[in-house]
Every structure is written in C-alpha cells, then in structure tokens.
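The complex appears here minus one protein chain, its other protein chains still in place.
To keep things simple, chains are lettered A, B and C as they appear, and every chain counts its residues starting from 1.
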Amino acid sequence: MSDLPVITYHPVAGEYAWTFGGAPPVMRIKTPCVLDLSTEDCFAGRVTSEDDLVSRLNITGLNPQTGPFFIEGAEPGDTVAVHFVSVTPSRDWAASTTVPLFGALTGTHLTALLNEPLEEIMWIWQLDRDKQLCRFTARKSDFIADLPMSPMHGTVGVAPAGGEVRSALVPDAFGGNMDTPEMRAGTTCYLGVNVPGALLSLGDGHARQGEGETCGVAVECAMNTVLIVDLIKGNGSGLPVTPWPRLENDDYIMSAGSARPLEDAFRIAQHDMVTWVAGLCGLDKLDAYQFVTQAVESPLANVCDTNYTSIAKMPKRYLPGRAYEGIHAHLRELAAGV
Amino acid sequence: MSDLPVITYHPVAGEYAWTFGGAPPVMRIKTPCVLDLSTEDCFAGRVTSEDDLVSRLNITGLNPQTGPFFIEGAEPGDTVAVHFVSVTPSRDWAASTTVPLFGALTGTHLTALLNEPLEEIMWIWQLDRDKQLCRFTARKSDFIADLPMSPMHGTVGVAPAGGEVRSALVPDAFGGNMDTPEMRAGTTCYLGVNVPGALLSLGDGHARQGEGETCGVAVECAMNTVLIVDLIKGNGSGLPVTPWPRLENDDYIMSAGSARPLEDAFRIAQHDMVTWVAGLCGLDKLDAYQFVTQAVESPLANVCDTNYTSIAKMPKRYLPGRAYEGIHAHLRELAAGV
Amino acid sequence: MSDLPVITYHPVAGEYAWTFGGAPPVMRIKTPCVLDLSTEDCFAGRVTSEDDLVSRLNITGLNPQTGPFFIEGAEPGDTVAVHFVSVTPSRDWAASTTVPLFGALTGTHLTALLNEPLEEIMWIWQLDRDKQLCRFTARKSDFIADLPMSPMHGTVGVAPAGGEVRSALVPDAFGGNMDTPEMRAGTTCYLGVNVPGALLSLGDGHARQGEGETCGVAVECAMNTVLIVDLIKGNGSGLPVTPWPRLENDDYIMSAGSARPLEDAFRIAQHDMVTWVAGLCGLDKLDAYQFVTQAVESPLANVCDTNYTSIAKMPKRYLPGRAYEGIHAHLRELAAGV
Partner (left out) sequence: MSDLPVITYHPVAGEYAWTFGGAPPVMRIKTPCVLDLSTEDCFAGRVTSEDDLVSRLNITGLNPQTGPFFIEGAEPGDTVAVHFVSVTPSRDWAASTTVPLFGALTGTHLTALLNEPLEEIMWIWQLDRDKQLCRFTARKSDFIADLPMSPMHGTVGVAPAGGEVRSALVPDAFGGNMDTPEMRAGTTCYLGVNVPGALLSLGDGHARQGEGETCGVAVECAMNTVLIVDLIKGNGSGLPVTPWPRLENDDYIMSAGSARPLEDAFRIAQHDMVTWVAGLCGLDKLDAYQFVTQAVESPLANVCDTNYTSIAKMPKRYLPGRAYEGIHAHLRELAAGV
C-alpha cells in the first residue's frame, strides 16, 4: 500500500481557473502526493440536454481547470510528472456538439471563409459505466452505436514561459489542451516547469475521443480523477530537460508537439523523440533519426484547436534506456497501492 | 482453391515505369485475376552497400514501378480493387538513407532554407525472413536493434485524371507514393479509375516503416508480391465512386488523403470517411461527422513526400454496412485459395 | 527597328494544349524571334454572358495554352527568356466567376470541408480599351466601379522535369499558372529548360487581377500578345541556372516560388532571391540574407491554385550586377523596334 499523502479537492462553480498561468494557486502541494480531484466538463456543466446549444447559453468560459496547484520546490528547468491512476466519468451521460466556426471540417475564425457555418447540433451520449460503453444516438435518423469508453483528459498543463497567460483552449509547449486520447489512466505525463511552483491544472474530461478530434468536440464529461504528482529536478544545464510535453505508459514513450501547420506539430514531436531516443540509446543524432523513422507510431491528437497536436510514440521494448530513470514504473507501483 | 488465372510478371532493368500515367501498359489483364509480381526497391537496385550514396550513384529514377497493367473494361467512374495476398522481401537485406534536401526534419527544395543539408548516410538493414525481423545497425556507435518485419508497398496507383503524368514519388487522388504501413498483406486497396484501362502499377517495397516516414526513406527492399485485382463498375452517376484512395482490412475501412499542408491531407481523409460512413450507416452528414469524430483512428502515413498523406481508420465492428458490397471478404476468401 | 523574324500564330478551337508537357509542339522556332500570338480565355471562350455558369457548360478543359513552341537548341540547363512586348485584350468584355469548391475563401477539394459551397455567380466586366478601364457591375445591387486595365498572362510555362505532364492549372518550378500581375508588357520571364526544345506555351489572359487572386478567378479575357523569345545557354554546371521562374522589368528582378503551404512558396522565392543577389553582388550567403530581408517587396500572386505563388521583388537600383548579363535591357530595346 502506498503511504503517499492524499489530497482531495472538489471545486464548485466559481472555483475553476480558465487559463494556464495568470490564476492564483488553489493550494500548495508537496510531492510525491496523490490528488483525488473532480473536473467539470468543457461546457462548465451548463449543457444538460440536446436543446442546450452553446451559442445560446451565453457561456463565457470553456475548459474549466481544476487547479492550479503550486508544487513546492518546482523551479524552471525541472519536470513535473503527473501519473494518472484513474479517470472516471462522474455522470451517466456526456455531451458533444458542432460549434459554428470551429472544427477541422469547417471554416473557422482563422481559416476564415465566406461559406455559411455548419448547423449547430448537440448530441447527448449515454454512458454505461458498468459495461464501459458510450452510446451514440443519431439526431436525424434511428442509428445507434456503442463505442468503448476510454476516459481521458483533454487538458493537463502548467503555466507558460515568458509571463504569458493562455486560454484553457490552447495546447503548446506548456501542455494544455492537447486533446490526446493517450492522456488516460496508466499514463505518466511529463511537463517542463516554467515558473516557480509550476502551477499545474487539468480538466476537459472525455469519455472517449477519436484521433484528431475532427469536429472539435469529444464525448465531454465531468470526471473523478486520481493522480500521483511527482517532481523531477532539472539537470542544472539551465535548459528545460522537458522542452515539450512527454508521456509514458507501460508500452511507449511519447512526445507531443503542438503548432500550426500540422506538419510543424509533427516535426516538433518527431524532433523531440529523435533527441530523446538518441540520449536513451547513446545514439548519434542521425542514427537516432533513422531508428525512430522506422519504429515510430504517429497518431494525431487534435486538428481543431488553436495549435494542432501530433504524437510520436516509440515502443519501449526497442529501447535499452529508461526514461527519466524509470520514474514511470515507480509511479505505476505507487498507483497500485492507492 | 481459387480458380483465378495467375499472371506472373518479373520485370528486369529497362522494363520499369517511372511515372503514374504516361507509360505504355506492359500487358492487358482481365479481372478478377492473380498477379504474381516482383518489384525493385526505390533505388532501382543500385544501392548494395553503405558506401553507395544516392547522390554519387547518378541515379536518374526512383521508385521503379512494376506495370502499368491495362485492366480490360475499366472506365472512368469505376473502382479498381487490389487485394494484397502476400508481400515478401526478395533479399536478406534492405537499405535506408538520409537524402540531402529531403525528409521531414530538414530543409528541402520546397521548405527552402539556408541551413547546410544533413550529412548523407546509408544504412543497410539485415532482414531475417525466418524470424521476421529487421536488424538496425547504427553507423556511429555499436547500437543494434531488431524490429518486426512488416512488409508493405509505398506505391500503388493508377493513371491520374486530366491527362497528367506524375512522378512515382507523388501521392495524390490517384494513389501513388502514399507510403502508408497499412498497404500490406491482407489489405484491399480501392482506387478510382481515371482513364480507360486504369493503368495500375506498384513498387517501393518496405520491409517496415514507421508512421510519417520521418527521414523520408523506409527500410527499402525488393519484393515478391501476390495480388488479386478486381474491378468494381461505377454507379453511372458520372462521379467517381472512389474519390480518394481507400483501404480495407478485416478490422478497418480507411481513407487516404494526400495534400499540403498536412491538415489538408487530414481533412481529405476525414471528409471522405464521414461521407463514406454516412452512406454505409444511412446517417445524415452531421451525424456522421459526430460519429466518426469519436471513433476514428488517425495515423500518419508520410510527412516527407510531394504531398503528405494522412489515414482515417474506422473500425468495421461499429458499422452495420459492408463497404463495396463486401468485396474485401470475398477477395480474402479467394486469397486463401491462391 | 528590329530585324527579328516575326512568327504569327492564331490558333482556333481544337488547336490548344491543356497541359505543360505531353502536348506535341505546334511549331519549331529559332531564337531570338518575335511571336505574334492570340490566346483564348481560361474558359476556352465558352462563357459569353452572366448565364453561362461553368458548372453547367460541361467545360472539359480550362486555361487553353497557345503552343507549345519547340525552341531549337534549348537543352536542360538552359534558360528561356520571354519578353512581353504587348498584351492586349481582344474583346471589349471579360468574365469572372465564383467556382464551387475553388478559391481562397471557401472549402475546396483539398481543404475538404462539410460546408455548402458558395453560390456560383458569373460577372461580365466591360473593357474600355481606349480609356484602359475595366468596369465592374455588381450582380445584386447597383454598384459600378472602374478599375485600371492592367493586362497580364496567368500562365507562361515550359515542360516539367522528370517526364511529368501537368495540368494548365498548375504553377510550379516550370512556371505555369503562377497568376502574378507582374507578367505584363515590359517584363521578361526567365524559365529553366527541362526537356529538349523547352516546349513553351502561354495563355490565361487577365485584363487585370488583384494580388492573391482571392476568389480564384481574375478578369478573364482573350488576348493578342506579342513576345520576344530568346535562349540563354546554361553554364555547363549540370545544374539549371534558373531553378524557379524569375521575372525582370525595368525596376525589379523577381523570383516566383510556388508550393503549399504558402510559407513554402514564400521561402522558395526568398531563397532564390538571396542566392541570386549573392551572385549579382558578390555577397556571402548570410550577408545577402540580411540585405534582401531589408530591401525586398513581397506581393502575393495566387492563393487559390494547386500550388500558391509568392513573389520576391528586389529593386534593381540597389544592385550593382546585371541579371543574365543584361539581356532584359537588350530585349527591351529590341521590343521598341517591333
């Protein structure tokens, strides 16, 4: 059994943050510790039926963040390790929608076109938590389909560098709204620290999501989530040891690049993976380029947000080295005792 | 056992095509039939050691194509179905290389930069066909790693529309150099026909390849490949029934979009999948958009070629309809008898 | 007066080419010579009123090309110089239109979206050749405006490299559908030769066009055009001396880059200009980078075609060297005598 301290935090309306950076910490935590949290859905819980169109609800904020948590001792150059012990939908339904001028297959505020926006439609998905299924019900025909539940968090992030404050809708080097299905129970997320205390927050739970989040909105739901948070001190080089968000599960190490156009998100993730693998395997840069090229898996995360996110996944069974000195395995063991 | 006619064709130097369109057919075939073929590697077999740098070999053509085959009765609006029965490396080694001004993590002729090109290095991979392994040997250290063999074809295509002739390095709506690891044994590839006879060809075998083909070159090898080719007549609508290449295996239907920037390749593949799923499930367009968003898998194919290629994969277990009236299952059965 | 031979060529329906490469030459010419040509509009003359919607006309080809001309002695590595003596609309009206799934401010076949296409509308512009004015008449209100006539050619190109054949709608390293307003009387266009005889053609006249060709279609009209064509022999280096299309008028040298995304078109044009200026001024590459950065003008040509085109313009008054040994000034003098 784990002896880690367990911190329970269940915010209510008015207690959420809406940005990465810029929000005062809700508490200070010492690592390693367990966080037993709840998060609201991306709509801040305002959507409860198919009639609740976002454009009509006068919603002023999206992706409410639980946090931020001030991590004692965290300094720029360090890395925060966030291990997801469990991610559990807290309701038996979830919501998704088309949003006018948002999503990959429509004109947007940035891909500014003269076409009329798509119709705004809200879908309520039924969640069967016993069978771990999400039920899709078509709005304009009788089609029904059950997809496996696969809960994840769209947003996990720390405060940005350079004094910036970014909307909770943004993914970037500080993490944020990466919207990758890889951010699920059993995974450790590594984030480079930019400001003292790191200011960690998370939210935007999805009962499931396809890769790319094509329409811009996943199967959005409130979550009960248990994390272990740990701190990896930097190497004293003055450079962050974690330049972009990284993830690790029992089978893969992963890098997450976020940028536009999408090829730049791909380049960031692959470049980070080449550099990382070179270090883990003692390889020359070009040998690592060759090795990663033939072994990597490259699923997309989101192609709809302010920045697009691309994931580079390297199977651990090909790699002799242990990322971050094996902290994932250690956290996995601790998680078993939570 | 299959009663299909078997056509064997093993071209030698001087008998390859180097373009999609523009090359005279090597033979006329009646469908359904089995093609028992050999293909040369992307270097036209000119590379045999680590000292054979492409820039020094005066190689005038890359991606030699076996074919094209004139498919009797194929007309614009029809679809060619190419089922891969087996894809087998014909040598016990393969080659990969960095290419100056080519690849995802370097300046190129199009992403034109002032940086010096990367060093050109050739890697020879050892293939263990019994154990189905590809052995990577680093050039600048002692690192060795074995990756699973997973043979595939980088190029499968027909003649383009509009009288165009495209290099065998190009992926587009006609197929071509899509470089997706999904193009392997057990998969059916669907290509819309643009010219009478379709003019099908293939080549560019890879013993394996990561997703995105980051450095621009896979584990390149000559192949012995057995296909079943069939013809699906169009629906008389005047529109092609297969606007972009599609693939199907026992578990997934897939769309392949090729364009730049990468988000447009993603959009093409996802748009085609939404349209396809709407038809298979009797769904309204926006219902299909929602359903595909939550269920799709989106691995990248290449982020290095003239156009980038993105794959949209939809699990067949979620879909009531059968793509192309179940021809994949039928070809799978025929393949069992070859 | 010029003693150049004058070749007159006025093709009629059935005598146009529709591709760069792939079409047999209409005649062989010896350089230097004057070509007195006519070109049809992009609609092949099929549009004559506001009721002639392209989607209804069953138009099978766009951008008919006058030519191609086989230039005797032209070999890969050489450069063709095309000096525009005059470009004159041959009718007193021109046409423009929205095209479903084409243009910068709408979803397209490549930026594949689920929005409904824009309405298709045809505008007939009245051309006052005496006053050199183009009259715009709004279709849905009483607004009228006169814009200056500024005749130009959207397409000027040679056969592509690598045995490719490209649609007359494509701009690339071989020239083609660059759609830059700079391609007007008084300008010399330099094109690198890829195949024996170069196979020069031109078409797609515009009475005027904004920069970027936002809706995808300019003020399209048939032209009477007089050119001087000359040949610049290569430098024997084995590399083309003109890697991308270049232009020169009395005030500027220019490079035209064509690619997607648009930043790559920009990079190509600027990279070529840096290289070109380094040679003309005897500058180190990074000194040229600095100098061009502060002096260059960067208007867009098209952001709607298969590739986007960006122009880099360098004022000649800042440059000591003469491009191509001063051939523009020489052709300008010859033009005065035509």
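Throughout what follows, contacts are C-beta pairs under 8 Å (C-beta built on N, C-alpha and C of every residue); 3 or more make two chains touch, one makes a residue touch a chain.
Being a predicted model, the structure only gives us computed values, none of them experimental.
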{"item": "Residue of C:36, C:52, C:75 or C:263 in touch with the missing chain, whole complex considered", "value": "C:263"}
{"item": "Residue in contact with the excluded chain [from B:19, B:66 or B:106]", "value": "B:106"}
{"item": "Residue among C:19, C:209, C:249 or C:306 that touches the chain left out of view", "value": "C:209"}
{"item": "Chain not shown: contacting residue from A:195, A:268, A:281 or A:295", "value": "A:268"}
{"item": "Contact footprint on chain A, counting only the chain that is left out", "value": "18-19, 21-22, 109-114, 162-167, 257, 259-261, 264, 267-268, 270-272, 274, 285-286, 289"}
{"item": "Contact set of chain B toward the excluded chain (per top definition)", "value": "105-107, 111-118, 261"}
{"item": "Chain C residues touching the omitted chain (full complex)", "value": "96, 98, 104-105, 118-119, 121, 123, 125, 134, 136, 138-141, 143, 145, 147, 208-215, 217-219, 260-263, 266-267, 270-271, 274, 281-284, 286-287, 289-300, 303, 308, 310, 318"}
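Operating definition for what follows: only the chains that are shown with their structure count from here on.
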{"item": "Interface numbering overlap (same over half, different under half) for chain A and chain C", "value": "same"}
{"item": "Gap in Å, rounded to a whole number, between the CA centres of chain B and chain A", "value": "33"}
{"item": "For chain B paired with chain C, centre-to-centre distance based on mean C-alpha positions, whole Å", "value": "35"}
{"item": "Per-residue overlap in chain B, given as positions that touch at least 2 other chains", "value": "260-261, 267, 270-271, 274, 286, 289"}
